[in-house]
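Note that this complex is displayed minus one protein chain, with the remaining chains in position.
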Amino acid sequence: MELHLLILIGLLLIPAVLAAFAMDLLRAAIALLVASLGLALTMFNLGAPLAGSFELSVGVGLITVLFVNAISLTRLVSEEERLERTKDHYRRFALLPVLVVLIGALMYRTQDFWAAGLEFVKYDEAGTVGEILWKSRGLDLIGQIVIIMVGVYGVAILFRRGSPNG
Amino acid sequence: MVNIFVADWIAVIILFCIGLYTMIVAKNMLRILIGFEIMTKGVTLAIITAGSVNGKIVFSQALAITVIVIEVVFIAIALAIVMITQKNKRSLDVRKLTNLKG
Amino acid sequence: MVLAFIFVPLVGAAMMPIMRKFWVKGSTLVTIAVTLFMLTGSFANILREINSETGISFQKTLLGEKFALSIDGLSAVVLMTIALVTLATIIFSAGVPIGRRSGFNALVLLAVTGMNGLAMATDIFSMYVFVEIVSISSFILIVYNMDEIGTEGSFKYMILSAVATVFLLIGIAALFAVTGDVSFQGVAAGLSSSAPLVRFGLGFIVFALALKSGLMPFHGWLPDAYTAAPVSVSVLLAGVITKVAGVYTLMRIIVAVFGFSESFSNLIMILGALSMTLAAFMALGQGDFKRMLAFSSISQIGYILMSFATGTTLGLIGAVFHFFNHAVFKSLLFLNAGATETATGARRLEDLGGLAAKMPVTGITSIIGMLSAAGIPPLAGFWSKILIIIALWGSGHRFYAGLAVFTSLVTLAYLLHAQRRAFFGKVREGLENVAEVSPLLYGPAVLMAVLAVAAGIFYPVIIRTLNLLLRIHLN
Partner (left out) sequence: MMSQIILMLLIIIPAALGLSLLAIRTRAKYFQETLGLIIAGYLIYLVISIWNQNVLVNIPWAGFGINLQFRFYAFSRLIAAAITVFTLLVLIFSFKYLEENPRKHLFYALIFITEAMALGAVLANNLVVMLFFWESILITLFLMISLGKEQKAYRTGLKALIIVGFSDLCLMLGIGIAGAQAQTLNMSFIHLNTAGINGAAFVLMLVGALAKAGAMPFHTWIPDAAGDAPLPFMALMPAAVEKLLGIYLTARIALDFFSPTAGMKLLIMTVGAATILLAVMMALIQKDFKRLLSYHAVSQVGYMILGIGTGTAIGVVGGLFHLLNNAIYKTGLFLTAGAVEKQTGTTDLKRLGGLRKRMPATFGFFIIAACSIAGVPPFNGFVSKELILEATLKSGQAVFFAAAALGAVFTAASFLKLGHAVFLGKTPLELKQVDEAHWSMLLPAGVLAGSCILFGVWHRFPFDYLLKPALAFSRLPGIGGVHFSFGFSELLWVTVIILSTAFFNHLLGVKLSGSGLGASEHIHQAKGLKQLYDLAEARFFDPYEQGKKAVGYLAQGLFTVDRAVDWFFEKLLPWLAWLLAATRRIHTGLFSNYLAWSLGGLIFILTYLAWFSR
């Protein structure tokens, strides 16, 4: 097994675990950023540079900005709540054995599948991502436009000024 | 023999489990969203892996890009709803979201 | 024509910010115009589907491969239902105070865009995209009043449906990995059912769509979301959104991609029977009008999916007929719940009473809705329910048929109970000054009640139409 593969997977999984279990939300957000980085690198490794760079800009950039904003906007008011939170912090590990057992059972059940391995197929596609998006995934483009409209309207509505019923 | 795709699929499964686990045990609404983010990472990876397994990597990139756009919009709206909750209840604890029950 | 179903509401939604600047009242008129256009368009579609001689009239778009959309009989029925319920919602919402009405209309139109796209989509990934559009707009609509329960219901819905969409995507990815395509035909052609990835894919997709449609172990979000939503939104949500995003999508994916298999049928039967029976009992114990209706929705979804899972001609017709009927009578009941809530300010059944005397139109329409929901002849609900029962019996699921009969008794019980608490008996103290709501609020309810009665009386026409519409799915 190649070393860089392990490193990439590790770069994806370890920050993810950190993001899940980190005490501080800000640290969790940063860990998520690192996981996004790992994902982007894995994508490059799989031969998907465009999606990788998109993930890099959006996942690493935009989403982290949104999260850090939200965290900093909400953490100021909840001082006593933070005390409370530290108090039962370790309760989140309570169900961990269940998780491990479930993953184990899943792996065990599907071991034949994993052992068989998957064949690597050579790329034989014509065209670039842009061409494909435009030519055969036009509906997805419209969908993206619609969903961005939903997002814009939604943010405009949810942060509207004045009374909710005004 | 464990090759790159198998490793990726296993990573997807582990990411899913971590994400779900976080969404179940977390008390802070933001951490639930982080759990969702972890799952989305897994999904994006799964699509790309699927594409490279059957040789349609370019096609799968187109799909992945759409997924990432939708994910961003989702997170933006979700964070807006979280902020409204914060404004209404001065708290982000999901255990306090129990007005509707029974 | 096909593209119009996506672009007309989209353009309507895009016009809303402009309308807000120049002509605020016009935004509702524009929305109604868009809905009416869709209604006539879907009628035209149905007529064409009936008259098409081949029986296979996949109607491709002009732009061919680029926008892979099509309308067949099933989509035509769904499109009509969407237009109908949206019309009722918009007219109703014009009568209640809503902050920034143009924005509300825009979001409704965007949700409608998503639903229309879903009804016409021909590949599983587009389905995912449209499901997300519908879901995200409905989160915003639920939290529209920005009150405490609104955020709560919306958050629960949001997170559970996020889980659902993630699982839908992983299912799609698994199918994509095996077949190398995401269009219905491509996936169906490349499917070899023995591959473990396909089984996992099926499992994940069924899970995701069961979660979206609120079947029994996955139903936690549904009553909360329905209860928390503003009155006009809950009509849309209960009438079409969950049905289209969950039930219809599941039906379409099974019909177009997987086909019926023994194990799948049994699985859906178990889940459907579970939700049908348990949700009916839970509805029996509810004190909140809207919450009771929400549990009733879960129960009815159980009926639809069980009928569908028989995989027979009659079962499919019963499922689609009940789909339509349920949209009609459930939106009617939610309209009534909204009207009583607007008029009295109370939503718990024990705070209501004797409203039939004070609000005659609402009282009568709600009786029609309840009787249709309970399956009393000659209303529409009776026919679809008896079709379902016959289909279940005929396909050998006799235990489930008995269960369905039993549940219809429980349904009658809880609906009568609610009806009696809210509308019959003596007028409750404090409600003496309640008056009938404005025509904008009861108009849609009257429309829906007329539809429920008409569909019951002209049942033979409808069932023959459905038979013609669905013939390409029937073997």
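So that you can tell them apart, the chains are marked A, B and C in the order they are listed, and the count of residues begins at 1 in each.
Note that a contact is a pair of C-beta atoms (placed from the backbone, for glycine too) under 8 Å apart; a residue touches a chain by one contact, two chains touch by 3 or more.
This structure is a prediction, so every number in the text was calculated from the model and none was measured.
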Quiz item: Out of all the chains shown, which come into contact with the hidden one?
Solution: B, C
Practice problem: Could you tell me which of C:Phe5, C:Phe67, C:Tyr144 or C:Phe207 touches the chain that is not displayed? | Solution: C:Phe207
Quiz prompt | Contacting the left-out chain in the complete assembly, out of C:Gly259, C:Gly285, C:Gly345 or C:Pro360 | solution = C:Gly285
Practice problem: Identify the residues of subunit B touching the omitted chain, counting contacts across the whole complex. | Solution: 20, 23-26, 94-95, 97-102
Quiz prompt | For subunit C, residues in touch with the removed chain | solution = 155-156, 159-160, 163, 167, 193, 196, 199-200, 202-203, 206-207, 210-211, 215-218, 220-221, 223-224, 261-264, 267, 271, 278, 281-282, 284-286, 314, 376-378, 382, 386, 389-390, 393-394, 401-402, 405, 408-409, 412-413, 416, 424-425, 459-460, 463-464, 467
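Throughout what follows, only the chains that are shown with their structure count from here on.
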Exercise. Could you tell me which pair, A-C or A-B, is linked by more C-beta pairs in contact?
Key: A-B
Quiz prompt | Computed distance of Cα centres, subunit C from subunit B, in Å | solution = 27
Quiz item: Just curious, how far off is subunit B from subunit A if you go by their C-alpha centres, in Å?
Solution: 5
Quiz item: In angstrom, rounded to a whole number, how far apart do the mean CA points of subunit A and subunit C lie?
Solution: 31
Quiz item: If you look at subunit C, which of its residues touch at least two other chains?
Solution: 125, 129, 132, 136, 139-140, 143, 146-147
Exercise. Note the residues in subunit B that touch 2 or more other chains, in rising order.
Key: 19, 49, 51, 53-56, 60, 63, 66, 70, 73, 77, 81-82, 84
Quiz item: What residues on subunit A touch subunit B, complex-wise?
Solution: 1-2, 5, 9, 12-13, 16-17, 19-20, 25, 28-29, 32, 35-36, 39, 42-43, 45-48, 50-51, 54-55, 58-59, 62-63, 66-67, 69-71, 73-74, 77-78, 81, 85, 88, 91-92, 94-96, 99, 102-103, 106-107, 114-115, 117-125, 127-129, 132-133, 136-137, 140, 143-144, 147-148, 150-151, 154-155, 158-159
Practice problem: Going by the contact rule at the top, pick out the subunit C residues touching subunit A in the complex. | Solution: 6, 10, 13-14, 16, 63, 65-69, 97-100, 103-104, 106-107, 110, 113-114, 117, 121, 123, 125-126, 129-130, 132-133, 136-137, 139-140, 143-147, 196-197
Self-check item: Of all residues in subunit C, those that touch subunit B in their complex
Solution: 125, 129, 132, 136, 139-140, 143, 146-149, 151-156, 158-159, 162-163, 166, 169-170, 172-174, 176-180, 182, 223-224, 227-228, 286-287, 291
